[in-house]
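I'd like to ask you about the structure that follows.
The complex is shown incomplete by one protein chain, all other protein chains being positioned as in the whole.
Right, subunit A next:
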Amino acid sequence: MTVKHHITPSVLAAYAAGTLPEPFALVVASHVSLCDACRADVAGYEAVGGAVLETVFDRIEDGGDAITMSPDALAQVMAKLDDMVLDTDPAPRASDPVFPAPLLDYVGGGVDAVKWKRIGGGVKQAVLQNSAEGSVRLLYIPAGMAVPDHTHGGLELTMVLQGAFSDETGRFLRGDVETGDEDLEHTPIAEAGMPCICLAATDAPLKFTSLIPRLIQPFIGI
């Protein structure tokens, strides 16, 4: 598979650093499952983490403070090693033609296991997580249907899992991720053919720019 629209380097770096909020991390993990270019980028940023692990310690020492483990730490850990169940079997995770493995974990199954809620015009959604850090949801858009015109209050990542959509910025197929922010005002339209299923993470509620969806926004939570 050739993915054309990738995740921006700063988001990949935050994922590698472990500081990216979970809703976005789910989109990154799903995309990286399908995109070797971004997988290699994440590995590169993890290597920076390995360097930081060394330099932070050196810097504290340079400052005259020594950080040491408690005197019996090694003995305590060594005593536990013999009883540990070794993690040797790279147990293959379940696979699915639509949902990458990390998404399967959150849904608890494939497309059939999704608990969709209708939000009008044949569009359905399923919120997977909603917290102060942001939200992540699955969207189901019938072929040829437009998602209401909206702008974004913050960062938004939308990944195509099935079908395709197009908007003012380009055409997005399976694996592609569109990155939205305050400046992006767009009207994604699902292509003819099969329904489009997307995974979308936001750190702010979406704001619709047409009147009716704006009125119902508080009730449907999109």
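Following the convention adopted for this analysis, contacts are C-beta pairs under 8 Å (C-beta built on N, C-alpha and C of every residue); 3 or more make two chains touch, one makes a residue touch a chain; residues count from 1.
Just so we're on the same page, contacts and distances are computed from a predicted model.
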Name per UniProt, for the chain absent here [options: "Chemotaxis protein CheA", "ECF RNA polymerase sigma factor RpoE", "ABC transporter permease" or "NADH-quinone oxidoreductase subunit H"]: "ECF RNA polymerase sigma factor RpoE"
Sole residue of A:V52, A:A113, A:V127 or A:M194 that reaches the chain not shown, by the stated touch rule: A:V52
Chain not shown, touching residues in subunit A: 9-14, 17-19, 22, 25-26, 28-30, 32-33, 36-37, 39-61, 67-70, 73-74, 76-78, 80-81, 84-88, 90, 92-93, 95, 100-103, 105-106, 155
